[in-house]
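Notes for the one structure printed next.
Every protein chain but one is kept in place in this view of the complex.
Here the chain labels run A and B in written order, and each chain numbers its own residues starting at 1.
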């Protein structure tokens, strides 16, 4: 989520914020009712997916508002820990239900969605409006490089397993070691990204945003987080019956649908920024989402899975998923390294995303 | 083929153009006679290969001459659609004869020949003469990046197949979808490359070339294209008996011999440019040939194969061919990204090309 500088001294919510809050309330309520009355699962799945997307946006807004009262350091810590809260809830409930293939695909899909689809869309929209866009590549490069390193680390358990090395029988321990090392790096990197360090996304000074009273900010953030927890539960519960009816594979559902529900609003923000010709900022925000998933969310869920009970989430991914992740990490690094983007590059990224998504369509 | 600005107002052919036209006529005639009298296949194969190389050059010259009468836009469209005409004919006849392994190897070999061997030769010759060469990397980077993206998309059907994913039984549909998306990108990119867009190779203003009368240009282009169609047929017909006699594998034949016959003159032009210290231009021309094969020629032949009858050309390549293609795409991107070249880099690229070629030698 973008970090905006809040300038207006006080006031309650803006019109947009009211709309999002209201939408989150209404959609969550409908999703709850549909779940309670055991409605047709496809409808429950779609409605709770939409509710989740709006709640994710509200968590983002709430985090920013609470953070702006506590200073930029606190905002960074809050965003790093709460930014992927809805995805974390979905992951938790999917773990509880043993939906390992869905979670694996959703986590990879979250990175693919950001680094191929949304980055492509941002390049395309920005390029159509403003021609070849140049951006200061320093921060995006650093983020892309770190993501590439993290993805290389994430790929090792899969390689160890499918190359039939002696370590192949030790997926559990090896996955925990990899996850632990990545998580330590993530935690260490938080203060860096706060203090204008290498991966710190510069604040946008231009936007004027209403600053809420602290009680409102805390209430909204708390309610949105609580709502996300409930709605995630309903979303995951409706998932299996819904895709049975629709004949969609678990992998495609995770890769495209679940990843979309948890990231839709974040995606929209990135593309909007590119459309406004803030290419620097857009690329950083988009790639940073991928880094947070690779370095933070995946390790947390892997470690969590050993405490939830049920099958463990190891880092042994289906090979095609790992290849798709590796390709994405390499390509997004290459494409941001030169600090230039064109709409044709954007379109090609989108084309690649579609091709990868299609490859998971057949069951 | 290089886009040169034609300055001299009119006149018939230059000495060089006469030589090429005459050579094409003579070689094509000999190839036809050898085919008609059922000569020793090795000789027919070699002669028609040479005829094809010269005809490919003539198609290039004709395209430029016709285009220069119609304006730069038309030249671009003509070059994009006719630039790979000889390779397309060879591919068509090979499809008709069911020589799928030869076509696959020839297409990959075309990209390897350009992005490893010719680029290496250009760096080597240019570096020996002029020391470390610096070139404006903007256009080469863009072309290399797009090629890398296209290669990633081309690789997915092979990955899907050999990683035994559920989509493995759907090679035909998946190959058509991939080919369709790439072809759409290719067609969309044509106007971009015309209007000085990201992948447009700058015109060379310095060379003075005779401008032919329009009737001559059209006649030469038409005859060369027609000749290429006939000679391709003879070349492909002689291929199987020739390599049976010589005990060469189909893969090596496609990768090295067929790829060479269709690109030899184009290669020579690229290296000449590098020798003249026009490194910018040379790198763009060479890499652009690879992009046209990846984004245009391969998708067209895949789709065509479903209409020709006979075995389909899917994008499921032999794995080593796919790996060689991927390595080439990554390495040529890395090597052009810094905008510098040395003869040692050139020699190393050539060494890698030789090693890959050797790996296809054993049958």
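The working rule: a residue touches a chain if its C-beta (ideal position, glycine included) is under 8 Å from a C-beta of that chain, and two chains touch if they have at least 3 such contacts.
These numbers were taken from a predicted model, which means no experiment stands behind them.
Looking at A:66, A:146 or A:238, the residue that reaches the missing chain in the full complex is A:146. Only one of B:13, B:304 or B:347 touches the absent chain when the whole complex is considered: B:347. The residue touching the chain not shown here, chosen from A:123, A:174, A:252 or A:343, is A:174. Subunit A residues in contact with the hidden partner, per the touch definition given at the top, are 137-138, 141-142, 145-146, 148-150, 152-153, 156-157, 159-160, 163, 165-167, 169-170, 174, 177-178, 181-182, 184-185, 188-189, 192, 197-199, 330, 333, 337.
Panel shows subunit B; residues 132, 249, 318-320, 323, 327, 330-331, 334-335, 337-338, 340, 342, 344-345, 347-349, 351-352, 354-356, 358-363 of it touch the chain omitted from the view.
Keep in mind that, in the parts below, only the chains that are shown with their structure count from here on.
Averaging Cα coordinates per chain places subunit A and subunit B 41 Å apart.
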